[in-house]
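All protein chains but one are shown in place.
Chain IDs A, B and C follow the sequence of writing; residue 1 opens each chain.
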Amino acid sequence: MSLYWTALLLSALSGVPGLFTARKGGTVSAAMLTLAAACGLAEAARVLSGGSRWALQLPATPLGAAGALAFDPIAAFFLIPVLVLSACGSIYGIRYWPDHHENARRLRLLLGLLTAFTALLVAAAHMITFLVAWEGMAIVAFFLVITEDREAAARQAGWLYLISTHVGTLCLFGAFALTAGATGTFQFGLLPAGFATSARGSAAFGLFLLSFGLKAGVLPLHYWLPSAHAAAPSHVSSFMSGVLIKTGILGMIRLLSWVPDPPLWWGGTFVALGALSGIMGVALALGQHDLKRLLAYHSIENIGIILLGIGLGTLGRSTGHPAVMALGYGGAMLHVLNHGLFKGLLFLSAGAVAQATGTRNLDQMGGLAKAMPGTARAFLVGAWAICGLPPLNGFVSELFIYLAAFQALPWSRSPWPALALAALALIGALALACFAKAYGIVFLGAPRSPAAAAAAEAPRSMRVPMGILALGCLLIGLAPGLAAPALDRLLQAMTGRPAPPLATLVTLPALTALAGLLLALGLLLRRWAKRGASARDVPTWDCGFDPATPRMQYTASSFADSLVSAMPWALWPQVRWRKLTTLFPWPTRYESHLPDPVLDGVGIPLLERLAHRLERLRFFQAGHLPIYLLYVMVTLFLLLLWTAV
Amino acid sequence: MAEPVLIRSLHILLQVLAVLALSPLIPGLINRVKATLAGRTGPPVLQLYHDLAKLSGKAALFSRTTTGMFLAGPVATVAAVLVASLLVPFGHLPAPIHFQGDAILFIYLFGLARFLTVLAALDTGSSFEGMGSAREVTFAPLAELAIFLGFAALAKASGSASLSDLLASPGLAHARSMAPSCLVLAGWAIVYLAENSRIPVDDPNTHLELTMIHEVMVLDHSGRPLALVLYGASLKLMVLGALILGLVLPRTGRPWLDWGAFGLGQMLLAAGVGVVESVTSRLAMAKVPQFLMVGVLASAFAFLILLV
Amino acid sequence: MFCDSLIALTMLTNFALVTTSRVAKVIQLAVLQGIILGALPLAMGLGVHPHILAMALCAVAVKGWFIPFLFRRALRRVKTQREVEPYISYGASVVCCALGTAMSLMLAHSLPLAPGTTHPLLVPAGLATLFTGSLLLVSRKKALTQVVGYLVLENGIYLFALMLVEEMPLLVEAGILLDLFVGIFVMGIVINHISIAFDSMETHHLAKLRD
Partner (left out) sequence: MAWYLILLPLAAAVLALALPRGSARVRLLPLTAVLHLAGLLAALGRGGPLRPGTWLGLDPLGGWVLLVISVLFAICAWYTPAYLALRPNRDNRVFVACFLSFLGLASLLAQANHPGLVWVAMETLTLATAPLIYFNKNQRSLEAAWKYLMIGSVGIAFALLGTLFIAYAAHMGGIREPLYYDRLAREAALLSRPWLRVGFILCLVGYGTKMGIAPLHTWKPDAYGETPGVVGALLAGGMTSCAFLSLLRIQGLMAASGEGPFSRGLLVAMGLFSMAWALVFMVRQGDLKRLLAYSSVEHMGILLFGVGLGGPAVGFALFHLAANALVKCVLFLSVGNIHRSYDARQLPFVTGAIRRTPVSAWLLLLGFLAITGTPPFAPFISEFNLAVLGMGPGRLWPGLAFMALLAGVFLAMSETLVKVVFGTPSRARARTPYRDTFGTTAPLVAALLLTLALGLWLPRPLAVMLRSSAAMLEAHP
């Protein structure tokens, strides 16, 4: 317990010393957050390896509000990415956001607070505590998103995030109201049997889904996410994407742990939402030109994958198939951790790229693998993992979820398992396309702009955190057996009864062995291919014409065009160009842009129209005193009428 | 495990050797059939062995633009397909390595190969290779979807996610699973043609960069890397062929007979591809997704039939 | 009997008020109504209580002298003396006033009265006068006419208060007197400020603050 509190205090205060020193504030904050991570991880490891869990009841205030914390395996598991990513982010921040930046001190202070609130949230065992941590985290994150508030885009993104998260919190109010009404207490705990299937239970589920869905960025509630992740400083984006949106998943897990009998349709809803988020998330990512927006859409996709796992697990639980439950939930949870690692890694390397080139526009980049080999390798590991390709960690968690779907197929009369299967397959293939694009356009080929040509490698303190995260990806990918016991304990804490151990459901050693074989074969063949004679200073094949210029390379837009334009009904791409009509045409431009269908397609026009309608009601306050007095009389009259009726 | 370990090891050894040594035969067979149907003599069946030997001794060219990624494409293709070959049963014996989820690993290994091939293509900075890789990643999702839906249909009965179980399902022999199996077969056949860059999806023998898909991605490879590319392509033919053959081959119950049937099946498959390539023409690029969509729908219907 | 006719007279002044367009005339009518109401407690035979007598005298003094004085002073400062096109035309005002009076009668009818009430007409009359005051407030454009409307509204309350004045003198007198003195006094001051600041008493000058 004291280790947890040490971690909490250290993170909360990590930005404070920096307020009083002119320099080295970043180093101090990084040191404190790293220490916090060490303490917190030790505690998490203790609980996840079967150590005793603890709970703490805070004293009740006279108005009846109390609080409680419980450090169970769920909390311990979710604490891991929180502390790892904040420590990595703070180390990265030393040089990425150095002291001379306008907002450096504020940023460090807030990053520490964000870590502390999130760490508090994972252990919250009482609705008030949960809400305090939840909202604290959201508000601090808002300030972080709006760090570069001189830019209109950042302000807009921050506002969008703020209102979304607050609406989510209000939904949580309602959901807690309904559940507290059923249990009679604000304490987290089992809901009475039958509540989940009642009308109030369904309403509560809907509100929970809204709230946690908004936080997690489940489509169509994801609309705030791309701009917020793009606007925030990269190490904050990495924390937000890797951890903060996962708190929505944490909420869903907590909810499922209170419900002894989730109805079948809950699982179906999760699967349907997961498939929608996953496929649309990655499809929208394909059309992005902004590297960080692209990554942000991939967060939506990965939340979709996690939801698929949760949905399958819930289906298995509702129908009494413990193996499906264990595989679904286990895969989802492992993917939470995995996504934290590789998405954190991707955002950190994307930040390094953006800093080196001064732009986030993919079409301005190219050839950076030569100038920034370390960053390129880090990004490649992240891309490899996020596509779910063996032998990295993304494959392991997706494999679990696939297996859950396969095992659910024989007994399920519903289309959900097959939908999950198809969605996962499609997501995997599209993600591959998207990251082939991202890595290929950014790091390979020739530089497309002078800025890209002049880019230099990121400093070591920025590459070290990337290396740590990349190692994490490799470790889980090569030895998934290490994570299995922790996941088993997590599942037991979640469902209240022992689930079949994951190690019996998946042959994890085979994965390790095959991964080894694959690497060995790869290295062997590579050596063989390199050993032959070679000529290195030759141009790329140009069909025997003039040498190709960098501008002739495929761009991000052209690479994705065939996929994006294949789905106009879902993505609504915007293309601007003048058709060539004459035989000797003038130079022309072609621009393609993929707005967010929910935000730009529906949300903003709808709100715009609503606001316009409401503004028309302003004539009620037109400044004329007699009219105002008339309102008083009319109110009186209507109320008297009410009394008479 | 009634089967003696020795026999089992022998089978595994045989499978590995067959993959390593015999797969370059398949492109030769296909070309031979095509030539015969066109009334030409055509290259010898063993042409690819000659080519590989020749390319191993040649110098490789590496463009100035490229990085280490350029080599990763061919290398990863061969490595990934070799590993994948261990997961698929040849004949009706269980695959050398089989476990729950090997079907998924199988597909994802092909994904890995594709990922690195595409990156290797983009590494050259050539607009042709960018075009080829864009096409590759556009068509691949449909192909993967068709395969997975086929898996779903096959797993509807067993719930297993191992290729060795999936392909051992009753298949064509059983009346109830006859129609779904036919549909899966149709879907997978389309994927087989697409993944191996055959007509009507792609033309391996074309010489016009603008119309290529896979070939244009490997345009810059030469020497040993090119050898790996060619070898990898033949491996893919063999391994994906095994997937299809698993569905159609009759079950004899006798291992050696199964081996024979498998060998014959691979040859017939190659001949079939040759015939298809001879009698059909290349689809326009815009039609390719529709063609693949037919495969997806076939697999999807196979599943839906089982659901009702 | 006499007192009932006074009450009826009050209601007549109501009608007169809503049809009059000249501001000075409106003030005169308000003064008249004030004096009638001042006389009413005496007519009801409540003059025996010295405190009620004092209240009535005060009311008459304020309504009959002080308020007209303030108003006329403000009126002198501005030119126009006629209410230009009220929000509700004079004809419609009369109809409204009649409807309001009818509704007041209905409302009063539905409220039970204490046994032994001697002047049941006070309730509907009070409500009708209240309504008239409200009508003037919402339909007139001049600040001065509006204050007159407020005065009439107060008269309505005063009428109702007479029902209670014997039983609960403290409550009633405090309320009535405070309202009269302070309310109208402060309004008079503000009216003066308005006429100085805007050189007019049209309320459309006073509609700058809006959304």
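The rule is simple: a residue touches a chain if its C-beta (ideal position, glycine included) is under 8 Å from a C-beta of that chain, and two chains touch if they have at least 3 such contacts.
Because the structure is a prediction, the values reported are computed rather than measured.
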Displayed chains contacting the withheld chain: A, C
Given A:56, A:538, A:567 or A:625, the one touching the chain that is not displayed: A:625
Residue among A:3, A:38 or A:132 that touches the chain left out of view: A:132
Contact residue for the chain not shown (choose from A:180, A:468 or A:567): A:180
Interface residues of chain C (partner: the chain not displayed): 110-112, 114, 130, 134, 137, 143, 146, 150, 153-154, 156-157, 160-161, 163-164, 167-172, 174-175, 178-179, 182-183, 186-187, 190, 193-194, 197-198, 205-209, 211
Touching residues on chain A - with respect to the absent chain: 61-65, 128, 131-132, 135-136, 139, 146, 149-150, 152, 155, 158-159, 162-163, 166-167, 170-171, 173-174, 176-178, 180-181, 200, 203, 611, 614-615, 617-618, 620-621, 623, 625, 628-629, 631-632, 634-636, 639-640, 642-643
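Following the convention adopted for this analysis, only the chains that are shown with their structure count from here on.
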Chain whose Cα centroid lies at the greatest distance from that of chain C: B
Chain pair with more C-beta contacts, A-C versus A-B: A-B
Chain centre separation (chain A, chain B; CA means) in Å: 35
Approximate Å spacing (C-alpha centroids) for the pair chain A, chain C: 68
Where chain A touches two or more other chains at once, by residue number: none
Contacts with two or more other chains, residues of chain B listed in rising order: none
Parts of chain B lying in touch with chain A, wherever the complex brings them together: 56-67, 69, 71-72, 74-76, 78-80, 82-83, 86, 97, 99-102, 104-105, 107-109, 111-112, 114-115, 118-119, 122-128, 130-131, 133-135, 137-138, 140-141, 143-145, 147-149, 151-152, 155-161, 209, 219-220, 223-225, 228, 289, 300, 303, 307
Footprint of chain B on chain A - complex, ascending: 366-367, 369-370, 376, 384, 387-390, 395, 398-399, 402-403, 406-411, 413, 415, 417-418, 421-422, 424-426, 428-430, 432-433, 435-437, 439-441, 443-446, 505-507, 510-511, 513-514, 517-518, 521-522, 525-526, 528-543, 548, 550, 552-554, 558-563, 566
Of chain C, residues touching chain A in the complex: 87, 107, 110, 134, 137-141, 146, 203-204, 206-211
